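Note that this complex is displayed minus one protein chain, with the remaining chains in position.
Moving on, here comes chain A:
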Amino acid sequence: MSDVSLGKSVAFRGGGFAPKPHRWVGVLVFISLILFAEWGTRTGWISALTLPKPSDVLQTFQELYDSGLLFKHLAPSLSRLIVGAAIGASIGISVGILIGLFSYIRSGLVPLVAAIFPIPKIALLPLFVIWFGIGEGSKYALIAFGTFTPTVVATYGAVDNVDRTLIRMGQSFGLSWWSIVRKIVLPGAMPGILSGLRISLAIAIILLVAAEMLGAEYGIGAYILEAGSLYDLERLFAGVVILSLLGVLVSAVIGLVERRLLGWRT
């Protein structure tokens, strides 16, 4: 029986379906895409009108930084993003939890949310300008409105998925309603809320550009739109890169929060 050559080793078929983080792969994808574009534009294989040279974009970026304009654009954009997304996400989470907990609110608001969700929020920009003025108010409102709907949907779905036996347990120990919401429902819904926030915050960045279409002197969106109307591809791309970096940053922050808050998950 000890003769190994007699047997055939059993084929392994248990691998896969278990994604593990390999951070460097993501970086590699970025770098190779950029190098490819650089090579293509340098050899003339990609014409200058199709795509700007990455190195030129980098230089534009450098100029933007040196002139101090970068922060002049970044600061108002970031504050719009933070204020708008914070308003939208916090109202969204609260409404989502109310929908998750109360049947009348659910019956009343779920159809309304479904009706609001598919409206392109950009289309409502003129309306927001009338309601909230041409200044910061309409920009906050647009971003808040855009983040609100996906957050609501994700949150009430997450509340629905909280383990009912845990809620029963809370009741059986005589916990107050508020304790059950705070100590059982909210933490239990947190994984779903956070993955919903990933989507909502990306939408907030998209809407930032739309919000700055009207009456914004400074801001990443304004910068991109101006470059776009002049067909200044280097500047356009420099602005787009900033938005992408913002997206990566937001996603990394949520990843960090998830690791901090959701370490209990198996």
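The definition used in the following text is that a contact is a pair of C-beta atoms (placed from the backbone, for glycine too) under 8 Å apart; a residue touches a chain by one contact, two chains touch by 3 or more; residues count from 1.
In this section, contacts and distances are computed from a predicted model.
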{"item": "Omitted chain, identified by the protein name its UniProt record gives, among \"Aldehyde dehydrogenase\", \"NitT/TauT family transport system ATP-binding protein\", \"Cytochrome c domain-containing protein\" or \"Ion-translocating oxidoreductase complex subunit C\"", "value": "\"NitT/TauT family transport system ATP-binding protein\""}
{"item": "Which residue of A:L175, A:I199, A:L214 or A:L243 touches the chain not shown here", "value": "A:L175"}
{"item": "Contact set of chain A toward the excluded chain (per top definition)", "value": "165-166, 168-169, 171-176, 179, 183-184, 187-188, 262-266"}
